[in-house]
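Here the complex is missing one protein chain, while the rest keep their positions.
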Amino acid sequence: MTKQVQQLDRVIIRFAGDSGDGMQLTGDRFTAGTAEFGNDLSTLPNFPAEIRAPAGTLPGVSSFQLHFADHDILTPGDAPNVLVAMNPAALKANLGDLPRGSDIIANTDEFTKRNLQKVGYAANPLEDDSLSEWRVHAVPLTSLTVKALEGFDLSKKDAERSKNMFALGLLSWLYHRPTEHTIKFLEQKFAKKPEIAKANIAAFQAGWNYGETTESFSVSYEVKPAQLTPGIYRNISGNQALAYGLIAASVQSKLPLFLGSYPITPASDILHELSKHKKFGIRTFQAEDEIAGVGAALGAAFGGALGVTTTSGPGVALKAETVGLAVTTELPLIIVDVQRAGPSTGMPTKTEQTDLLMAMFGRNGESPVPIVAPMSPCDCFDAAIEAARIAVKYRTPVMLLSDGYLANGSEPWRLPEVSDLPDISQEFTTTPNGDDGEFLPYKRDAETLARPWAIPGTAGLEHRIGGIEKADGTGNISYDPDNHDLMVRSRAAKIAGIDVPDLEVDDPDADAKVLVIGWGSTYGPIAAAIRRIRRNGGKAAQAHFRHLNPLPANTGEVLKRYDKVLLPEINLGQLALLLRARYLVDVISYNRVRGLPFKAEELAGVIQDVIDSD
Amino acid sequence: MTKQVQQLDRVIIRFAGDSGDGMQLTGDRFTAGTAEFGNDLSTLPNFPAEIRAPAGTLPGVSSFQLHFADHDILTPGDAPNVLVAMNPAALKANLGDLPRGSDIIANTDEFTKRNLQKVGYAANPLEDDSLSEWRVHAVPLTSLTVKALEGFDLSKKDAERSKNMFALGLLSWLYHRPTEHTIKFLEQKFAKKPEIAKANIAAFQAGWNYGETTESFSVSYEVKPAQLTPGIYRNISGNQALAYGLIAASVQSKLPLFLGSYPITPASDILHELSKHKKFGIRTFQAEDEIAGVGAALGAAFGGALGVTTTSGPGVALKAETVGLAVTTELPLIIVDVQRAGPSTGMPTKTEQTDLLMAMFGRNGESPVPIVAPMSPCDCFDAAIEAARIAVKYRTPVMLLSDGYLANGSEPWRLPEVSDLPDISQEFTTTPNGDDGEFLPYKRDAETLARPWAIPGTAGLEHRIGGIEKADGTGNISYDPDNHDLMVRSRAAKIAGIDVPDLEVDDPDADAKVLVIGWGSTYGPIAAAIRRIRRNGGKAAQAHFRHLNPLPANTGEVLKRYDKVLLPEINLGQLALLLRARYLVDVISYNRVRGLPFKAEELAGVIQDVIDSD
Amino acid sequence: MTELLNGRGLSLVPKTDVKQGLKDFKSDQEVRWCPGCGDYAILAAVQSFLPELGLKRENIVFVSGIGCSSRFPYYLNTYGFHSIHGRAPAIATGLAASRPDLSVWVITGDGDALSIGGNHLIHALRRNVNLNILLFNNRIYGLTKGQYSPTSEVGKITKSTPMGSLDKPFNPISLAIGAEASFVARTIDSDRKHLQSVLREATAHRGASLVEIYQNCNIFNDNAFEPLKDPEVRDDITLRLEHGQPIVSASKAVVRAASGGIEVVARDGVSEDEILVHDAHNPDPSIAFALSRLDEPAFEHVPIGVFRSVDRPSYEVAMAEQMEEAVQQKGPGDLSELLLGGDTWRIG
Partner (left out) sequence: MTELLNGRGLSLVPKTDVKQGLKDFKSDQEVRWCPGCGDYAILAAVQSFLPELGLKRENIVFVSGIGCSSRFPYYLNTYGFHSIHGRAPAIATGLAASRPDLSVWVITGDGDALSIGGNHLIHALRRNVNLNILLFNNRIYGLTKGQYSPTSEVGKITKSTPMGSLDKPFNPISLAIGAEASFVARTIDSDRKHLQSVLREATAHRGASLVEIYQNCNIFNDNAFEPLKDPEVRDDITLRLEHGQPIVSASKAVVRAASGGIEVVARDGVSEDEILVHDAHNPDPSIAFALSRLDEPAFEHVPIGVFRSVDRPSYEVAMAEQMEEAVQQKGPGDLSELLLGGDTWRIG
């Protein structure tokens, strides 16, 4: 039987199963194959807060969504074309997102009475009519796997564990993914347990063959490689890109990296990643809490290191007092906030953009800090370097606002040439700067307003800094009222004067009436939505903020250029508040705070409504 | 010699000396006499951060300013009419504030070569021409005191210590203050050391007599009692009023007060005051840090107490995460922030209004809290009750923003009738509220959106709360996206819906073009400035915010009613930012961040400029 | 000065006259730990122990921080507060200090209690607030997926320490004793009887009781306490501490050392009366401390049971006494009187 091959320009797949089913690994492997094949892609992992929620329950469902295409894409996609549901819970939890007509590959072996009951299915949905509007492929994945592995010296339980590889094989066949990589991967991963390696490979191949031979699948699909900018690519998640960005920042600033951090979801992986790279002279310090994490980073900065602390919202709240100390002592420091759904503990594994105003204002006194927010997983790399550039040049703590969506999502990354990376190094001060040969630790640079950075070990520049207000120039303790006013304004002016690039507006024909703006991780969905609008002949301009403080110099002008400005945010209007206050522009907010990224379709609708209104 | 008596409508006196000279006590006693006499008054203590800075130095100067009048007044006054300078440092530190022509009473005994050198006087300013534009009364206060006490069994050092009482006697004569109170006070204070009591009284009387007899003072002054609203008065500082307000809130809410606090300037006195009143069933807990202080208060609130925590800016920063927990657990809690100059340690003994945006936004996630700010020392009493009313009724943490100026400043307080105080009690929930007889800890009240408050010990309502997002109604852990959006919005709606009184506008002829607004402790200086404007025939309206979140419902309408809106703040424009964002009104900011309250004259000038501009 | 102090343990907490069973303490929430996690055993042990106290269920409160273990309160049908990371002792202190009629429990993990929450823990111990603090020590951060914790052994390879951890771990018992704790005990998830016997003593103690529970995290630190469960060796290495009893394992005994301290020797080499008799009530904590050091090198011999249990005024009782005393001396608070209390004057 020769099967039909259909060409598609894009596909969205979602693997869903129990926490223990290995869906993240399956997704990762499919992603790797897809990347290797040359599609553009974007991924969205989604896992429960529990380590292992009880098997078969709704809270235990873990999923991985992958969007790949023959052109450049911007998001992990709104609605899957295919759902792989390893059990009834996975089906139930994900069906709502699945457009009618799309494919469901369900592991019938797990649709037992007990499992169905666990999630409240009265009848087996694979057997009644309830799924008639979808194309259901009922596959006994578990038993097929066990069968395929009969010749192996494995317990049944161990054999069953390979069912995710069977599913991966099947999907790889379905979408013409290359297979060598996965086989090599499995060989390496289980290098010490060759039997397991072989079994997994066998399961993978059995899945492939199953697709090839059975009649359950009459069509397979091809998605041509995308025409991406030439270069060397790898797939990378936001957290990994951010960690690499910090390493690059250390190299490019010629400062040893010191990370003081306390584990917290979804930021911990940055700590994990950095702790692997000690050969770069990186010190990672797992502190007793967030305050110690930032404190140690600040202490290291005083000693001449590139001090970094990584955390999520609750940790930023705890670090506030110490960040304030960094503001007055005017030392470089990077605070990475991988935002998650709040308030309080909130939903640790879900994404949100609700820490912007905390980053701006969450400290006592007037204590301005620059804020940079990456707009995609890859951009985490560049944003980290940019944050470091600002921190080092202006001697200031910098907030770097990533989020859960960027952190765990991934996409192909065109590797930069190291030689193209900016040199962000600054000289330490080594000689006195006062008129009388004395050292003035608070004498500012005329252009940047930065104070000198003289580190211990430098003879003749011994000085003392601290959190009490300091006299301009000498840095001695000062309670003088006018000095305080001057210092408050100088610190503000320094941050306000940071050189950030102008806002770029994407408005191809320069005739849009509506400008859609955003910041951080909403870039992809907004841009995708605008593509839809334009595809339908509509007009909308887009501009995206990577610098939240200071704002680009042309912001006011850009905002005023359009009849309407729409700002979707995954919060209740935080950037909108800043822009409205600053420019008195009646920014229209669109806010959903569901712990999930926006969908392009949803935003397209919102944009269209704004275009159409009055 | 009969001396001339001159009538004045108001006088501003500043006592200044070394930290060890007892200036705060002297000021307090003068204030007590003045209050007793029936003048309206307002005070401004000013002391160094050091406990005892080295004697005779500029940082060691401690001062106390008192403004009293025959009419109601609003501030401790801009510029003293009389400076009592106990040493050269006191003169040097305060001369800049002293208008030419005003009186200086200087203790010549301390103008020794050594003391002059300490503060950088090349020559004795009392002897050269440098003070020719002031009326200098050079009085050897120390030696006169020692002489007056010759008959006592005291060391010279002990005798010298009474020189502040000599000065007090002299000033009391100069301004016709009653003396009995001070005598009684000294008797009581030194009840256990009658010799010291007598000596102090003798010094006090000697000072009085010195004024009466010497020629150094040819005129004395009378300031008639003020026509204040009838009632019983006492003089009270903001911190004391705030502590009393919390006690009253406990009585009026029928909830036992639990204070969890960690000492910090300028808030510690509230802890001190409350710890004296255990007979009200008040528990004061000096915690190991600010986080434990607010944590314990929250724990007590869960148990049915009126939980309170008191601190200043750095402490608020540390408490942020726990306040976020109070937001999601929706328990009543009062966080008192006695603001001081920041950022970081800043200038702990100086005042500032720079914590407003931290109070609004300084937590991860969308975590709205109501904010109340007292506008005068006395108002701290009412504002505390108001904060408690909101906390209890809406089950929410409330920020109460006092500041160093209010905290230490004092004024006469007309005592309220206890029977006039609002009943702010709420019932605990004691019976199930679900349709099926179950208890739903997150089922909201239809009107207030508050959730039930069912405390441990209530049978049948056992339930669990926490910081993870909760399902509407049941309060069970929920990761449901739409539930999260709903809860984020419900929490926001609850705070937005709090009943706060409308903004009152003072615009006597309803024809002003300029509206001057403010919040918190700037009320006095702004109102005094507007009086000046009006006295000169100018027009300006005034409105003052006591509720910063939510804002009064008529705010937008009021702001838009005027051509120009001026907002002086002791920060870089924090309320301005909120108002501009919300109402898109081009509020004009006037900002000085000097650690000091505004002066009425300064503000009058600013207001006049706004009136005059274009 | 008041009868409050006479109360031991939970004597101020109202008793129930309803007969309670394990199921009265099960909530309707689904338990969500990994299959095989030691937390299940501890939960079951606590649920089946609570009825024994005979307290009104509504007067029991479980307060926890954040971590796998801190999910505990959801599964008990009492009042519960799942708070934030490390702060449970502080929150529970406010609750217990203001409500002496409650039985307040703190559930915490080794990270929660000893890393971010270390300060609150040691202060709660020295203050002696009436709390039963159960420290689930699995020597790893479970919830954040396996970083080393302050009780992980040196050289621990984890996600955050790929070349091994550097910091010497805390010994929670030593730390607690150094922090003036009045009650300190250690037990293990797998031995329900022992666990419950320790809980029995902890609840009988008025003041703060710290109970370290060795808990297996089978996902990120499996078999961390294996020697204590291994039938081959466990009886030899486990030194059971029982007040008034000689301190021995199956084959070993604790005796005074020549150096002035104590040491473990073969049991059959010494006579009964040379063996140290455990005195949990010794006001001087020095020997309890010395016992806590016997687990170095790790698992050569491990004392379990109550190291220390001494009477000392409990914080909330002393606080209540001061309030009573204030009322006795000055009469109950009167708001009008308070307001009129300073120097006042009348106008008009």
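Letters are used for the chains, namely A, B and C, taken in the order the chains are written, and counting of residues starts over at 1 for each.
Keep this in mind: a contact is a pair of C-beta atoms (placed from the backbone, for glycine too) under 8 Å apart; a residue touches a chain by one contact, two chains touch by 3 or more.
What you see is a predicted model, and the numbers here were worked out from it, not measured in a lab.
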item: Which of C:Ser48, C:Gln322 or C:Thr344 contacts the chain that the document leaves out; value: C:Gln322
item: Listed residues A:Lys189, A:Lys224 or A:Arg283, member touching the removed chain; value: A:Arg283
item: Residue touching the undisplayed chain, where the options are C:Arg99, C:Arg127 or C:His205; value: C:Arg127
item: Sole contact to the chain not displayed, among A:Leu58, A:Ile104, A:Ala300 or A:Val610; value: A:Ala300
item: Residue among B:Tyr175, B:Phe217 or B:Tyr262 that touches the chain left out of view; value: B:Tyr262
item: Chain A residues that touch the omitted chain in the full complex; value: 32, 35-36, 38, 181, 225, 228-236, 244, 247-248, 251, 256, 258, 260, 277-283, 285, 287-289, 291-292, 295-305, 307, 321-322, 324-325, 329, 414-416, 418, 421, 456-468, 476-477
item: Touch list for chain B against the chain that is not drawn; value: 49-55, 57, 59-60, 262-265, 268, 271-272, 275-276, 278, 284, 286, 288-290, 314, 344-345
item: On chain C, residues whose C-beta touches the chain left out of the figure; value: 115-119, 122-123, 126-128, 150, 163-164, 166-171, 174-180, 256, 259-262, 276, 279, 282, 284-287, 289-290, 293, 296, 312-313, 315, 318-319, 322, 325-326
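The rule is simple: only the chains that are shown with their structure count from here on.
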item: Geometric centre distance via CA averages, chain B-chain A, whole Å; value: 46
item: Junction residues of chain A - those touching two or more other chains; value: 49, 59, 314, 344-345
item: Overlap residues in chain C, where contacts from two or more other chains coincide; value: 66, 84
